[in-house]
Each structure stands twice: as C-alpha cells, then as structure tokens.
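As you look at this complex, bear in mind that one protein chain is not there, while each of the others sits in place.
Let's turn to subunit A:
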C-alpha cells in the first residue's frame, strides 16, 4: 500500500473497489503535482475509463503511476497494463461508439482526448498496456495530429 501523499505507486485493478482507489490516487497525485481542478478532473476521468478497460476487457491488471518532467514542466504518467486477450484492431477500438462490451464505446477514444499523450501497446494474446501522460501547463510541444 502506497504511503499517503506519494505520487509514485503501483495499484492493482481487480475489482470495482480498485477503480475507486485508482481514481483517488490519481486525484491526489495530480493535485500534489500542481494540476488545476479541470486538469485533475480530466486526468481522473481518463484514468477511470482506462482502469475500467483493464478490468473489464483485460481481466484485471494494474496501474503504475509516476511523476515525470520535461523541460522543467512537471507531469504525471499513468500506465495501465493487463495480460488479457489484447486488442486485435486498434483503429476500431479507438473509434467513438465502438464497443465490444456493454459500455457506450467512449472509453478509449474519450480517454485519449482527455490527456496530452496517449500510447497503446497491444498484441493479440499478450495483453495490453495503455500509457498516458499529461503536463501541468499543457503539452510542452505542439499537439500531434489526431
């Protein structure tokens, strides 16, 4: 169990309750790094979507949370990993409205819009890792396409 107030942590994602811990941790960590209220809310919401994907589609996994810094700008990096079936078609999975479960299909694509950097590593059969990063004062370089 992480110490109260720490930013770095690795949290398990195996139940509903774990989603609540993930959200609480991300909010605390973001607040501690100096994220504003709207930025905190976006990051927590993105974390909630991604953690739920890890739980529902990946069969459980974990979130690693770490502070990062680039050019003096602090940021927060979250990596959600599972050892589930993987995502066969990433393009499709990122499209709004696409759902393989019972959700609204906004999770992955929506989460991508809420963070500054977004990367997926997934191969069928070997799990999925989604890594997102947000910076306290906006991305330090021009926004990428998409």
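In this section, a contact is a pair of C-beta atoms (placed from the backbone, for glycine too) under 8 Å apart; a residue touches a chain by one contact, two chains touch by 3 or more; residues count from 1.
Following the convention adopted for this analysis, contacts and distances are computed from a predicted model.
Candidate names were "STAS domain-containing protein", "Gas vesicle protein", "Fis family transcriptional regulator" or "LrgB family protein", and the UniProt protein name of the unshown chain is "STAS domain-containing protein".
For the chain missing from the display, the contacting residue among A:24, A:69 or A:137 is A:24, taking the whole complex into account.
Of the candidate positions A:61, A:107 or A:127, contact with the hidden chain is made by A:107.
Where subunit A meets the missing chain, the touching residues are 1, 16-21, 23-24, 27, 37-38, 40-42, 44-45, 48-49, 52, 96, 103-104, 106-107, 109-111, 113-114.
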